[in-house]
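One protein chain omitted, others in place.
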Amino acid sequence: MTKDADNRSAAPPISGGAIPEASNIARAPSRPATDRVYERSAHDLHAAAGLIALSVLLDSAVEHYRGSYHNKAMFTPLVTATITLTATAHGLRAPAGLGHAGRRGIFVLAVATGAVGTGFHVYDILAKPGGISWQNLFYAAPLGAPSALIVSGLAGFLAEHIRATPPDESARVFGHSVSRSAALGSALALVGTSAEAALLHFRGAFQNPAMFFPVTLPPVAAGLLGFAGLRPAVGAYPVTQACLTATAAIGLAGTGFHAYGVARAMGGWRNWHQNLLDGPPIPTPPSFAALALAGRAALRLLAHDASRAGHTPARAVPP
Amino acid sequence: MSRLRLTIKGPAESGGLIAINGSTPMDNIDPRSLYPDYDVLAKRTSLSWNDATRRVIDARLAVPREPRFFSGEQWATLVAVCRRILPQPADRPEVPIAALLDNLLRTDDTQGFRVDPLPYDGPAWKQGLVALEAEARAAYHAAFPALSERVQDALLKEAQAGRLHHPAWAPMTAALFFKHRILTDIPALYYAHPTSWSEIGFGGPAGPRGYVRMGLNRRDPWEAREVGATSQAPARALTRHAR
Partner (left out) sequence: MRCHADTDTVDFVIVGTGAGGGTLAARLAEQGFSVVALDAGPFFRPLLDFASDETAQNQLFWTDKRVSSGTNPIKMGGNNSGKAVGGSTVHFAMVSLRFRPEWFKSRSILGYGADWPLDWAEMWHYYSMAEQALAIAGPIHYPWGPKRPRYPYRAHELNAAAKLLARGCEALGYRWSETPLATVSAPRGKSPPCVYRGFCRFGCSTNAKQSALTVWIPRALKAGAEIRDLAMAGRIDVDHQGCATGVHYVREGQWRFQNARNVIVCGYAIETPRLLLNSETACFPDGLANSSGLVGRYLMTQANQAAWGRMEDEVRWYKGPPSLALTEHWNYEDRGKDFFGGYCWMGQGPLPIEWVSVQTSARGLWGPALRTEMMDYNHQIGVKMVGEMLPNEDNRVTLDDDTDQYGLPIPRITYEWSENDKRLINHALNQMTMSLAAIGATRIFPQDDDTNHLAGTARMGFNRETSVVNSDCRSWDIPNLWICDGSVFPTTGGVNPALTIQALALRTADRIKHLAARREL
């Protein structure tokens, strides 16, 4: 059973090239032995944090360009997202322990920036005629966008925690199990992202049936993931895993759909000046893939918990 | 329900402005563009223009400058009237208003209807210019174009106020001709020309590319940048990119 579960979790995660990299690092003689599952989960969470930071960077660059950077604070998410992206890249490659504290600080900064950004966006909505109205939810500063930075920061933060956990200890954050936190956090973030997609696809009148995918499948995956996080850990989550994989696929396909949306607007890609800004946002759908990656990391950790609860000794990395 | 009663028409000396929140009359008679370096034609080859637009604007800019509809004398009067109704900026290409009007009437590209008792646009214009000329000769013994600008203005003001009654106007009146022809057609032709669009900072033709930034005090990079209180230097740099 456990073996089986391990095999499953060894299925290549979405960000393809990352696996051999991780095992290379794991094999590096200079490194202290770490738990293989921790190693991979931390890796995936870093990757997820990085992908979200990248999406925030591109999306806020475009959206704040649209807002003409009329407030200097509008550069903040660009800066923070870039730093976060760098930290995740570093975290993916650096030996465990190296730069850990620095990266942790950066991820905390990302969370804080996201929170302040959300505040700004709420203020922007309230200051407009109509206040909290559909018009402003649709067209004023989007409420969900800055929270992506929070999610990115949290994922990175968890990754740091996991990496810093010795193989024989169970990873905990603020007294809670990391596996559960990761599962519930990813589930929540998926729901939030889905809600944002729902709002914007509603704005688009669901004119294309494909627009229903990101508002139906990810919430199911999130539900299953949340459920897994709340219940005692078990050895395998095949359905949840499959749903997360599908969510990731939607995220990647979404980018394609959005690119098609830009092409379909008046003037198409030739009119990118307008259509990249007014058309469907190309950088946002990959967030689904990132969150699916984080969710899968959480499942792997949960399965790991289950195997420990079954007193299966934590296995060393196979040579 | 209306908590406040207002005089619906502002006094004539304020040009019809209502006295709330401030209504200084425009005695600053020195029309200054807020967009000195903006040229809407810089966008001609951009996505803001389509082929149909390029065709019609090119034709407008190339309109023949000599009369084909009006007689020589009518043309001279018309040119003088246009100068008084819409004095043109020195630093931009001139709008050939008289030529545009001549072309429009020759091709009868008008709104089609007439308001009783005015004749249709073409005949109304011919008759009106003849009548104005007759008024000039009757009052000053000189052709309208030969009068000083001040006297020309005075005569046009009399026409606007309906105080000119030469039989040559019949069945029109000077006031109707002034309102429906002079004050309708001449401004419409001036503001149909890129020179005026640049001057007032209008975005000009827009299609297939329209606009993205719709909010207060926001503009797209392809719109004119206002040189208001800010210094001129950065605007110069920026409006050149309005293309």
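Read from first to last, the chains carry the letters A and B; within each, the first residue is number 1.
Definition applied: a residue touches a chain if its C-beta (ideal position, glycine included) is under 8 Å from a C-beta of that chain, and two chains touch if they have at least 3 such contacts.
Nothing here was measured: the structure is a model prediction, and the numbers come from that model.
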Message: Given that one chain is not shown, which residue among B:I20, B:A62 or B:A90 touches it?
response: B:I20
Message: Residue by residue, what part of subunit B touches the chain that was omitted?
response: 1-6, 8-10, 15-18, 20-24, 26, 28-34, 48-53, 55-57, 60, 84-87, 109-116, 120, 153, 156, 160, 179, 182-184, 187-188, 190-192, 196-197, 199-212, 214-219, 223-224, 226
Subunit A, residues in touch with the chain not shown (by the definition above): 128-130, 134-135, 138-139, 202-205, 207-208, 261, 264-267, 274, 278
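As a convention for this text, only the chains that are shown with their structure count from here on.
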Query: What is the distance in Å between the mean C-alpha positions of subunit A and subunit B?
result: 59
Field: Touching residues (chain side subunit B, partner subunit A) in the complex
entry: 47, 207-213, 217-222
Field: Parts of subunit A lying in touch with subunit B, wherever the complex brings them together
entry: 66-68, 70, 266-267, 270-271, 273-274, 277-278
